[in-house]
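If you scroll down you'll find the structure; I have some questions about it.
Left out: one protein chain. Kept in place: all the others.
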Amino acid sequence: MASQKAWAVVAGVGPGTGASVARRFAQHYSVALLARNRANFEPVVDEINAAGGKAIGISTDTSDGKSVKAAFEQLQKEIGSASIAAAIYNVGGRFVRKPFLELTDEEFESGWEANGRGAFHFSQAILPLLLKNTNAEYPPTLIFTSATAAMKGSALCASFATGKFAMRALAQSLAREFGPKGVHVVHAIIDGVIDIERTKEWKFDHPEAKIKPEAIADSYWYLHTQPRTCFTNEIDIRPAVEKW
Amino acid sequence: MASQKAWAVVAGVGPGTGASVARRFAQHYSVALLARNRANFEPVVDEINAAGGKAIGISTDTSDGKSVKAAFEQLQKEIGSASIAAAIYNVGGRFVRKPFLELTDEEFESGWEANGRGAFHFSQAILPLLLKNTNAEYPPTLIFTSATAAMKGSALCASFATGKFAMRALAQSLAREFGPKGVHVVHAIIDGVIDIERTKEWKFDHPEAKIKPEAIADSYWYLHTQPRTCFTNEIDIRPAVEKW
Amino acid sequence: MASQKAWAVVAGVGPGTGASVARRFAQHYSVALLARNRANFEPVVDEINAAGGKAIGISTDTSDGKSVKAAFEQLQKEIGSASIAAAIYNVGGRFVRKPFLELTDEEFESGWEANGRGAFHFSQAILPLLLKNTNAEYPPTLIFTSATAAMKGSALCASFATGKFAMRALAQSLAREFGPKGVHVVHAIIDGVIDIERTKEWKFDHPEAKIKPEAIADSYWYLHTQPRTCFTNEIDIRPAVEKW
Partner (left out) sequence: MASQKAWAVVAGVGPGTGASVARRFAQHYSVALLARNRANFEPVVDEINAAGGKAIGISTDTSDGKSVKAAFEQLQKEIGSASIAAAIYNVGGRFVRKPFLELTDEEFESGWEANGRGAFHFSQAILPLLLKNTNAEYPPTLIFTSATAAMKGSALCASFATGKFAMRALAQSLAREFGPKGVHVVHAIIDGVIDIERTKEWKFDHPEAKIKPEAIADSYWYLHTQPRTCFTNEIDIRPAVEKW
């Protein structure tokens, strides 16, 4: 019964990592795609369903607790008694780069909204569902898509860096609390430019200077399959030619 | 003219680090103490003024941009053309320790409010004043009081750790942007229990297991005196007997 | 032609990680096993050959440059024109835990010998061979088996920690120099007790408190298959129930 397949939930779906992760996990699970704008997930939902997989999309603003609550009520209706096998929080928010004294309150706060508050709402909604599924083939998994800005607060990047540092703290805290309960939490440091339509014009000397989102998706899938005796809680991912 | 002495601004003044820092910097500067509750700074203000120093207190909620704006307007009136030599952001917020799934939105957000948003408001208000003072005896200094939770996201500490990680990111970003402009920004990792009235009952095996706030204040003063060729941007401070 | 299969080289083969890695890579490659004592690799070599794979063993002391040179001359004779696809440096050396003032010179130096000097000799011998193979199916890979002691210098562990910190420095330096040339270098932080015969008596509350070496081997294999646009240079691996 296809409807009884377990589900993977991907929050933050645009044309890059989110879509690739959805396609990759759709090879094994039904997938639910959450994004603020329907236009972001609809093509991926259609593509997966057309290819014989099962996908749904739910419009969600993860920075808004009510929106997340509504989204998970709808999700529960859609999936019924099926279980949740994996969740990927891939919401990055805006990347604001400007002199600190020119940052508006709203610009500064945007890093936290996506990477702190949004990650909190999503985690509180998804963890009770993941905890029900600790006897599955693969340990239930929660992966946060993060960035180098989680490790280093660069000049002009106060908004993004505060958000990503906070995301790393949250991921560590959840890994330590929920690992012993059987949930696998990962902080994935994506260090480089993702190779998508929007970055096509960004030219680099080297033809492989951008990260393929399909390769990130493969990494996430691998992480999901790790057994309970061998959890990776932090991983970095970058092109071979990246400076770091 | 005493009124022409430069000023130090201490945000977050309770009976511990904030009060000790205020007393220490009052040996050289006039001091402005900011705290939400007047009751927190009034005894220290009175004590410093009675001892021949100069201190004022301004009721401020650093997590509220309007409150910070009003506080700095009042500060400007009080100090006139005098300059700002140093600023210490010592607002820690509540320390919430509980299972992640029991955290309310408000509890989770409290870490960010004090350590992220509040630090942002204070930094935006104080940095233009510090930038005016780069020819002073000591480079103008902005110190953030942080904690071990800035380095490690422990189980049950998602709120505090996300806030302190964010504070570290902010401090690094500011140090990198404003260091070359002559402002000295420091992230101070206070690792241990502060020895104050409230922690008197917390018994440890070792008589020197708690950090004296006076010693933290001495460290902050030393950091302030470092010349431009020798800035410390991160320091850890703990009792000799602390496990780390 | 089986003899034309590419080779994987595993240095440091005992009953745990090294043997499991050898078995895992033997599913795709011929494998060369290096260890000081023949008794350590012979059972694994025999087992792999009996199972239809191809394995050879070469007695090598990686801390001795001449021994490594001789080993690689023998290796070259054995593999002829075949290429090297992957190399794992899994030599850990002794774990000495004792008060610092009681450490002998030899005990202190043992951490460096295995994790610093030995890793240097092995890297200098293997990297020229890996560089010849950058057009292979998977980018040529050099993985260092490391430990939590690479991240934290604990009391009583000066020997092991200096060695593992040095190994991490070496792995980072090589990753940055040889990544752009197409070689994938990984520092793998194994955080926990490996589940082998020798640790059978080490009882933990939780049945899955030890790391299965087979799971580490799976992780190493996955890392080897990452494409050039998506290299992981550092990964941590621990049991779900491990405190960290």
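As written, the chain order gives the labels A, B and C, with residue 1 at the start of each chain.
Just so it is clear, contacts are C-beta pairs under 8 Å (C-beta built on N, C-alpha and C of every residue); 3 or more make two chains touch, one makes a residue touch a chain.
Because the structure is a prediction, the values reported are computed rather than measured.
Here is the thing to keep in mind: the chain we left out touches B, C in the whole complex. Interface note for the absent chain: among C:49, C:83, C:134 or C:172, the touching residue is C:172. Chain C meets the missing chain through residues 65, 99-101, 103, 105, 108-109, 112, 116-117, 120, 123-124, 127-128, 149, 152-158, 161-174, 176-178. For chain B, the list of residues touching the undisplayed chain reads 139, 176, 179-180, 182, 184, 195, 206, 208, 210-212, 215-216, 218-219, 222, 226-244.
FYI, only the chains that are shown with their structure count from here on.
Think of each touching pair as a link: the shortest run of links from chain B to chain C has 2 of them. Centroid to centroid, with C-alpha atoms defining each point, chain B and chain C lie 46 Å apart.
Chain centres here are Cα averages; for chain A and chain C they lie 32 Å apart. Residue positions of chain A with contacts to 2 or more other chains are 176.
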